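Here's a structure for you.
A protein chain is absent from this complex, but the other protein chains hold their places.
== chain A ==
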Amino acid sequence: MSYRALFDATIPAEPPPRDTVDALIGRARRRLALQRLGATAGGVAVVVAATAGGFAVASGPAPSWAPVTVAPMTPAPTTSAAPAPRPSTLRGVDSKESTAHAVARLRSAFPRAIRDAVPGVHLGGMPTVVRRNVPATPTGTGGTYPARFFYDMPAPLTVEVAGRQGKIGFSLHRLIEDSFCEPPNEDPGGPPRATATHESSCVETKGPGGQRVVMATLVGPEPGRVVIDMRVDQPDGSMVNVSLDSPTGAVLTVEQLLAIALNPRVSFYP
């Protein structure tokens, strides 16, 4: 008997894969597109322009909170803005909470926040929450972002409202700088992305308590899909990131997503 056959003999009956290959590829593609939208620190000043945002992709009542700045994420001329110096210290304070406690707390907090914001919602199980460590990284402007950690869901949670399904995920971070809409260029000073295959937009606004709210919306690249990536900077120095991947016409409204992100249970600190 070969060694490989010996190993095969130890593998019990395989359950069906949780995701299809197409679903995994779609997720990888959207993640990459969202990274390009500026979920990470970049270093270019926010473009302030009075252009309509991407709220039209979400159904439900129009948002009651007016955007204060809008950064259009369509191909744009080459920018010459120099990277602005950004702070290299963590906001907030060290959390005394154990990882096991935080994981258990957030595993129950997130579903409750969804149910609070969306009556009648059906959830596809309990979320998995993990702590991810980030090593110290250079800021690109001579400073260093210190080592830090954040809480994350490795796989999104299925939400179903009135027969429509979407995937929702969240992560909680300590801020190293304010969230902002990154300009559409992949590299500061680089050429514009003239061959975008999807429509996207990003809006910076304020929450009801004055929190900084940044919402990036990506339509496509698959037909009929929309991804909303919302970041809320909390006064305690933390940031809540909620993302929803759903069919166009949205399973949740923008207000519901914001309510989930603002739920006090969904907090970096206990």
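One rule holds for everything that comes next: a contact is a pair of C-beta atoms (placed from the backbone, for glycine too) under 8 Å apart; a residue touches a chain by one contact, two chains touch by 3 or more; residues count from 1.
Simple rule for what comes next: contacts and distances are computed from a predicted model.
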The complex's invisible chain, by UniProt name, from "RNA polymerase sigma-70 factor, sigma-E family", "TIGR02186 family protein", "6-hydroxynicotinate reductase" or "Sulfurtransferase TusA": "RNA polymerase sigma-70 factor, sigma-E family"
Which residue of A:Pro154, A:Pro235 or A:Pro270 touches the chain not shown here: A:Pro154
Contact set of chain A toward the excluded chain (per top definition): 1-4, 6-11, 14-15, 17-19, 21-22, 24-25, 27-29, 31-32, 35-36, 99-100, 103, 128, 130-131, 154-155, 186, 193, 195, 197
